[in-house]
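This report concerns only the one structure given below.
Removed: one protein chain of the complex. Kept in place: all other protein chains.
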Amino acid sequence: MTAFFRVFFVGGLIAYRALFNWIRPAVYIPTMLIGPLFQILFFAYLGRYSGLRNDAFFVVGNAVQSSAMSSVFAGTMAIANERQFQTLSPLLASPANRFALFMGRSLPVIVSGLFVSAWGFVMGRLLLDFHPPLASIPALALVTLVSVVSGTAFGLTIGSVGMRARDVFMSANIAYYIMWLLCGVNIPLDSLPSWLAQIGRLMPLTHGIAAAREVAAGASLGSASGLVWTEAGVAAAWGTLAFTLVHWFELEGRRRASLETY
Amino acid sequence: MRVARLLLAGLRFHFKSLTLSWFFILTSVFMPLVVATVSYYMFRAGGKPGTLFYASLGAAVYGIWSSTLFGSGGAIQWQRWQGTLEVIVSAPAPFILVVLPLTIATSSIGVYSLTSTLLWGRFAFGIPFYLEHPLAFVVAVPATILGLGLLGLLFASTFVLYRHANALSNMLEWPVLLVTGMLVPLSLLPGWSHPIAWLLAPTWGVRAIREAALGGTPWPDVGVTLALGAAYLALGALFLRYFEVAARKHATLSLT
Partner (left out) sequence: MSAIEARELRRTYKTSTGVFRRRTLEVEAVRGVSFEVAEGELFGLLGPNGAGKTTTIKMLITLLIPTSGTARVLALDVVKDAREVRKRIGYVFGGERGLYERLSGLDNLRYFAELYAVPPRDQKGRIAELLDLVGLTGREKERVEGYSRGMRQRLHIARGLLHDPPVVFLDEPTIGVDPVGARELRHTISSLTAAGKTVLLTTHYMFEADELCNRIAVINKGEIVAEGTPRDLKEIVADRTVIEIEAFGASDDAIDRLRRAPGVTSVAVEEREHAQVLLVQSAKGLELTQSLLGLLDGATIGRVAAREPTLEDAYVALVEQDPEPGLSLHAAGAPQ
């Protein structure tokens, strides 16, 4: 939601000198836990009202999507903030392996994303008509993990574009809204015009959500494996793009001394 | 007279300032459009086409709510970040007369959202637009904006004190959307949530707007919206006084 964006940008991004100041419980709980909980409730009820009574569909979609809030924005910020705080140059000048560097920063984000999704699933189970078989939980966890990684990789790509472009948070927000519409969170892909559905298939979360829905309905991980592998592939693709861009912009930046121009 | 001048000047000033802020417009307009789109798809898929206009109006009011919440909570935080919170607190004008136009300006930005949501519904989804009681509609919209703006004042008064209050405001967006029946009718929600809904201006505002458009008795709803607004004003004024002093004690007016 725009919530995350607000916490950071409007909340005084510059003022919070630490990159992940939001970990403070007073901020984390309302934004990452209460908000998404009501998001799930809202769509489940909306689904009931519109005659599509299928709480499971909405719980899975929104629970996985709520991890995107942290993964996309945090992925963006992992790179964009460094630039904003002008720590990017010293960072890239270090001999540390790029992959390790950014993966390291993404790790707390991924853990947080998993936690938020898990919370969504549990709440859905307790408050709505959602009853995944116990046996499906490990598979569900795995599928969610892949989706969260995928979302983070996407975020890193947006962030790396932010190495050159201004106003990266605008792009991050627009991307976030587009994900809302096209990843099958609340609207099945076949309800969308085909060209939009095609875009949706290139985005993170789409296949993960579809796989999660199958698994939660009782399908085995094996039968959903096609979707899971596709999601992993999407994650790898976005991740590769992110690192390529970082590498390229870094070289360019060194050549043109534009790393810290804003 | 001076009070009127101050309020009007503040309203014009902040409305202009917000209009020129890309991210505020983006979040105030885009997100409601996304929610509206999702609703339209869901209603269509579920086979309830008659309710599309109903959803359209609900999404439009959600837009006003979204910009109020973001604006009132975020705006205080934004003032703090911009360094202007201290400046306005140290001015001799009573603080409430400074904050009130700010929150009303944020809910007025909802007009952009209202327009875009209705237009989007009309042109992208073919949702017709008609008004059973045009006069009531024309009154209900500003009344809703006013009612919501005053609710925003209540929020803003707490944000003066707490640095992270905007996290709380973020948290309120979905719950209020759900509970006030903007898109999901109250009849579908558990009975214990209804009293909460009745205390919130958006519930009555959206009811007024919908009844003005689709037919019904909008005027009592307009009345309740305004009455609730008056209650928020009284409470907000009280909170604002208290919190301003507390903010000066705990040094939370600035970032450092």
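Brief remarks on what is shown
In this document, chain identifiers A and B correspond to the written order of the chains, with residue numbering beginning at 1 in each.
Going forward, contacts are C-beta pairs under 8 Å (C-beta built on N, C-alpha and C of every residue); 3 or more make two chains touch, one makes a residue touch a chain.
What you see is a predicted model; the values in this text were computed from it and never measured.
Although one chain is not displayed, its contacts with chain B can still be listed: residues 2, 5-6, 9-10, 13, 16-17, 20-21, 82-84, 86-94, 98, 245, 248-251, 253-254.
The definition used in the following text is that only the chains that are shown with their structure count from here on.
Between chain A and chain B, the centres computed from C-alpha atoms are 28 Å apart.
Looking at the complex, you find that chain A touches chain B at residues 1-7, 9-12, 14-15, 24, 26-27, 30-31, 34-35, 38-39, 41-43, 45-52, 167, 169-170, 173-174, 177, 180-181, 186-188, 191-192. Chain B makes touch with chain A in their complex at residues 22-23, 26-27, 30-31, 34, 37-39, 41-48, 51, 70, 73-74, 77-78, 80-81, 164, 166-168, 170-171, 173-175, 177-178, 183-185, 188-189, 255.
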